[in-house]
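Heads up, one of the protein chains got dropped from this complex, but the rest are sitting where they should.
Think of it as A and B in the order they're written, each chain with its own count starting at 1.
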Amino acid sequence: MSGHTTNLRLKLPLICVFLQLLTILLFAVFVCYDNQTNAKLWHEELKLHNKSHLDNEFYLRYPSFQDVHTMIFVGFGFLMTFLKRYSFSSVAFNFLIAAFAIQWSILTQGFFHSFHHGKIYIGIESMINADFCTGAILISFGAVLGKTSPIQLLLMTWLEVILFAVNEHILLDILGAKDAGGSMTIHTFGAYFGLMMSRVLYRPHLDKSKEREGSTYHSDLFAMIGTIFLWLFWPSFNSAIAAHGDDQQRTVMNTYFSLAASTLATFATSALVNAGGKMDMVHIQNAALAGGVVVGTSGEMMLTPFGAMIAGVLAGFVSTLGFKFLTPILASKLKIQDTCGVHNLHGMPGILGALLGVLVAALATHDTYGEGMTDVFPLVADGRRTAAYQSVCQLIGLCVTLGIAVIGGSLVGFILKMTCLGSPPDTQCFEDQIYWEVPENHHDGFQCLEAAKELDRETVA
Amino acid sequence: MSGHTTNLRLKLPLICVFLQLLTILLFAVFVCYDNQTNAKLWHEELKLHNKSHLDNEFYLRYPSFQDVHTMIFVGFGFLMTFLKRYSFSSVAFNFLIAAFAIQWSILTQGFFHSFHHGKIYIGIESMINADFCTGAILISFGAVLGKTSPIQLLLMTWLEVILFAVNEHILLDILGAKDAGGSMTIHTFGAYFGLMMSRVLYRPHLDKSKEREGSTYHSDLFAMIGTIFLWLFWPSFNSAIAAHGDDQQRTVMNTYFSLAASTLATFATSALVNAGGKMDMVHIQNAALAGGVVVGTSGEMMLTPFGAMIAGVLAGFVSTLGFKFLTPILASKLKIQDTCGVHNLHGMPGILGALLGVLVAALATHDTYGEGMTDVFPLVADGRRTAAYQSVCQLIGLCVTLGIAVIGGSLVGFILKMTCLGSPPDTQCFEDQIYWEVPENHHDGFQCLEAAKELDRETVA
Partner (left out) sequence: MSGHTTNLRLKLPLICVFLQLLTILLFAVFVCYDNQTNAKLWHEELKLHNKSHLDNEFYLRYPSFQDVHTMIFVGFGFLMTFLKRYSFSSVAFNFLIAAFAIQWSILTQGFFHSFHHGKIYIGIESMINADFCTGAILISFGAVLGKTSPIQLLLMTWLEVILFAVNEHILLDILGAKDAGGSMTIHTFGAYFGLMMSRVLYRPHLDKSKEREGSTYHSDLFAMIGTIFLWLFWPSFNSAIAAHGDDQQRTVMNTYFSLAASTLATFATSALVNAGGKMDMVHIQNAALAGGVVVGTSGEMMLTPFGAMIAGVLAGFVSTLGFKFLTPILASKLKIQDTCGVHNLHGMPGILGALLGVLVAALATHDTYGEGMTDVFPLVADGRRTAAYQSVCQLIGLCVTLGIAVIGGSLVGFILKMTCLGSPPDTQCFEDQIYWEVPENHHDGFQCLEAAKELDRETVA
């Protein structure tokens, strides 16, 4: 049990205080309201450019932001409550690391995207981008759920947010790749980062906690709250930072159809692969969402509604098969214990989505996009590159993402191996009681059964 | 037990694949982005008509769409989780048939509403209308909940979506009736369609599953998630496709007041009709929503806030009485087993709402509506009909809706009687385990009690 002191009484406050104070300090030095958020600057802009308040990005982006925000905190948070004895930790650690990640990523993304004259200028788009980066962190969290302490998770967040910003900068700013909904930057990156951490943190004796790795009836229902909110706001996720007008509307529509199609594919595949034709809630909770992941890159492009549906069907099918057949193999052969199956929901559909982006970019013509090409492929529109070259850049973007995720995840995994970080022992994984004050009688029927047995023993005696 | 093979291993994948491929095929042939969603067309419109991106309908309609979307997937989905052993099926079959219905109704509604030169042009309003049609399907689902297989439900969806589009076309396009929030097209149609199906599928021995027809403490709370989300987004539902400006704002306000008033009426009536003055969660979960249904037609009209309140009180009162007194009679005398009480929440309040529309239309004057008449009653505004004639058309609309719903529901009911559709036997209604892999210990205390009894038997032995 040595090396596994899970008492966080001093460690957790220390790391929280350290990270929060560091953030406050850096914000004080670097971060300013942008010209739409600053009282003086916005009113100057109103005057000088004869604008109206309606031109403030707030009115164009805030509803999308709130949908994304709901996905991050409700969607991811509740999706992971499916474990029978780890629901407190799932929803609360999700809350903790997301609350830190949104602050920290404003800084790291700001240094790359909006650093002018020594200051980072932030507005509503910075908040959406911060929530996006947080999404990637929470995907990685899903791979190591139940096997890591909140201290490890905060450390992971601190480092992964930096690498996320580096990768995103390379893809969007250097390669000029398009990835509005983050098939590459968010899903592929988050998934393979998390899987590599899980590989490095491999626990050969995790079966000692096997009985806690399942769900209960009601924990599965709590998880469905997460699923449904993720599913229904995914069109907002993919479109939140797309260009105004047709781009946002098209992205929403493509995502809407892709998700609907992947839902049918998931139900079909789930019934097909299970004995007796019984469906599995794990598949519904996860694979039905693959349709959102798979159009993350191409959603803003002229994918056509039926194209989106085909992508969705494929993603739902592959993802469900992954849960049934691939996850056990990953654990036994590759020593990757993927608690939430992020490889199936984010990894494979993310790669598929990136490849779909490669394909749809290659097919772009001025005839199809018209003047709208400026928004979707600005470098193609102004003649600096061909559609084919754009397509190649998309492919390179995928490779870069995989490279940074795999290397970064491994390195962070090794750092998290430090014994002083409060990691649970193999016998206490997926267990809230090591970190939480848990009410008595907390597991539906479980302790009651124990009590019944106890009574029984007394009776017999 | 013959005729009740509930193993779906081949059937469910087959029907899902068939319906999804058919949809994709028809989309490929017929469906295009409209001129606000297509990159080229929207940018041409920007130029030719000197428009700004803010003029894109996306910014005027998307927040309403997302509220409606939340109602369909979270609201309806969780409202039906109240059954103690059928929560997986409730939320997941809701998910499945809604995911299919939104795709299929884009086609059927598109053929009637936006079919030009051999193509269906779709945008954000098509998505709202698709979600609306889905609402009607889910209401019908409520009437047969727990007694039908997902295959029957998909078949029902396939056919009902077509009849919905026919009925809507007759009402809105031919009769020129107004029904922005769907008191007639959605609630009355969905309810009586479902009730007639339930009548045809009558199970004389349903009492064999009686012990599963109740709720548990926590399943009632999950249902309240559905109720509250339906309740609070209902103003968006009724206003989502109302005309811009005053129409949308007025519809929201009328619905807000009607719902608030129906909530007080529901609590009052629930305490009054129950022995000991104890309230019943079933009433709160359902009847409090009747205020939204009852202003579905008249919400966009100059109903006045106090008029909306009176309507709400009436709806909440009638709906609660229905749950207490009418539902048992429907089951015993008319052989209509209405699992979710859709007659009380959607049927009677829908008819009331249609009649309220008849009344408020008759009272419309140019003095009250001014130029706004063009949006609310365009045919009255341009002198093609009088307010009295508009009122008559509203009434005919109600009759047509009832006719198509009753005949359509009966026909579909007979089709669903085919024995090969995986319907559960009378002894296994309201039971997840026939279609789902269910975790052990899944019913709060239930299996624990069994276990305790078991232990006890052993002890005695």
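One rule holds for everything that comes next: a residue touches a chain if its C-beta (ideal position, glycine included) is under 8 Å from a C-beta of that chain, and two chains touch if they have at least 3 such contacts.
Values in this document were obtained by computation on a predicted structure and should not be read as measured data.
Enquirer: Can you work out which residue in B:60, B:162, B:392 or B:407 touches the chain that's missing from view?
Expert: The single option touching the absent chain is B:60.
Enquirer: Which residue, A:156, A:177, A:195 or A:225, contacts the hidden chain when the whole complex is considered?
Expert: In the complete complex, the chain left out is touched by residue A:225.
Enquirer: To test your reading of the contact rule: which positions on subunit A touch the chain that is missing from view?
Expert: 7-13, 16-17, 19-20, 23-25, 27-28, 31, 33, 36-44, 46-47, 53-54, 56-59, 62-63, 66, 69-70, 73-74, 77-78, 81, 87-88, 91-92, 95-96, 99-100, 102-103, 106, 122-124, 127, 150, 218, 222, 225, 434-448, 451-452, 455-456, 459
Enquirer: State which residues belonging to subunit B touch the missing partner chain.
Expert: Output for subunit B: 54-55, 59-60, 63-64, 67, 84, 214-218, 220-221, 224-225, 228-229, 231-233, 236, 244-250, 252-253, 256-257, 259-261, 263-265, 267-269, 271-272, 274, 276-281, 284, 288, 302, 304-306, 309-310, 313, 367-376, 444-446, 448-449, 452-453, 456, 459-460.
We take it that only the chains that are shown with their structure count from here on.
Enquirer: Round to the nearest whole Å and give the separation of the Cα centres of subunit A and subunit B.
Expert: About 32 Å separates the centre of subunit A from that of subunit B.
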